[in-house]
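The complex appears here without one of its protein chains, the remainder shown in place.
Right after this comes chain A.
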Amino acid sequence: MDDAAARSTQSFRIETAVGSPRATAVAVLIILLALMLLPTFAGRNLIQDLIFLFYMLALAQCWNLLAGYAGLISVGQQAFVGLGGYLLFALTLIAGLNPLLAILLAGLVSALIALPTALIVFRLRGAYFAIGTWVVAEVYRLVFAQVKPLGGGTGTSLTPSVTSSVPGIEWVKTLLDVRAPAARDIVSYWVALALLAGTLAAVYFILRSRRGLALGAIRDHEAAAAGLGVDIYRIKLAVYVATAAMTGMIGALIYLQKARISPDAAFSVLDWTAYVIFIVVIGGIGTMEGPVIGAIVFYLLQRYLADFGASYLILLGTLGIVIMLFAPRGLWGLVADRYDLTLFPTRRRLIIRDREDG
């Protein structure tokens, strides 16, 4: 059979593509370095805006992995933002730990708490899962409102001794010749940059790994993925716990920067889930690029239109609906479809070669 003959003359291998790995690595390093050095000349307003952009983008990447890939449409991620924030306050104010260490621990504890939480909410499907996650977040909010040492329902503030105990502040003050509040912002900016870079790298490497293959399959057709041997429950659980850890660390950073926490703000579904969903949906769900575009658009809207109050929210809602109707794959989808672009290549290509020896 000539079919069989043809088979023996070709060899196949896989290439998980980055066009030119070295050029990409250099570009990534240059961007990182530029962002790291930005505070040496940027004003304080820009630094504060970028902290906001960075943590919203990091949150969006987490939610995108959760909802866009693993199909876990959670509307309760504020549970982990608030948990991380409150853990930071507890660990610094009560336990007297260093804030940076507290951020790491907040991630760890969030993961530990996500595990039993998952065992409850994973019993629910579809819309019930979404509502379940929200209810869990509300329970967390009510619980923290009872913790008197952390201010109960009205909340509390970080003491100046805590906010100034972040390593590097003195160093920034002398090196860049700025005052303490500006120096604190700059250190927070670096932490936010590190968390964002860490989140992007984590999501990217998950998507490139064999887990990523399964996540792409689950995103496109969950039942078919299960039928091909993918253990759906296990992967979803892993994603839920991992994103909880990242979200908890981001929450800790957010509240280190804000220096004031209250249950209503820390467990706000609007701030930490609705806006995040907006970012992912307008940017393009189920891609890594989508949340990047969405976060930038959201930042610009927030920056220039937030003063309009209620009409700003109506505008956000309208924009979200228009994009869902006319560009269901988001703004990135519009671009990617036309130019076959990717910023975070995860494609596995089959490379075909004729065998030399036949």
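Here is the rule we use: a contact is a pair of C-beta atoms (placed from the backbone, for glycine too) under 8 Å apart; a residue touches a chain by one contact, two chains touch by 3 or more; residues count from 1.
One rule holds in what follows: contacts and distances are computed from a predicted model.
Q: Would you mind picking the UniProt name of the chain not drawn here, from "Fe-S cluster assembly ATPase SufC", "Succinate dehydrogenase/fumarate reductase, flavoprotein subunit", "ABC transporter ATP-binding protein" or "Cytochrome c"?
A: Per the UniProt record, the undisplayed chain of the complex is "ABC transporter ATP-binding protein".
Q: With the full complex in mind, choose from A:34, A:223, A:310 or A:325 the residue touching the hidden chain.
A: A:223
Q: Decide which residue listed in A:270, A:325 or A:352 touches the omitted chain of the complex.
A: Spelled out, the listed residue whose C-beta touches the missing chain is A:352.
Q: Which parts of chain A are in contact with the chain that was left out?
A: Touching the chain left out of view, chain A contributes residues 1, 3, 6-7, 10-14, 16, 210, 213-214, 216-217, 219-221, 223-232, 286, 347-350, 352.
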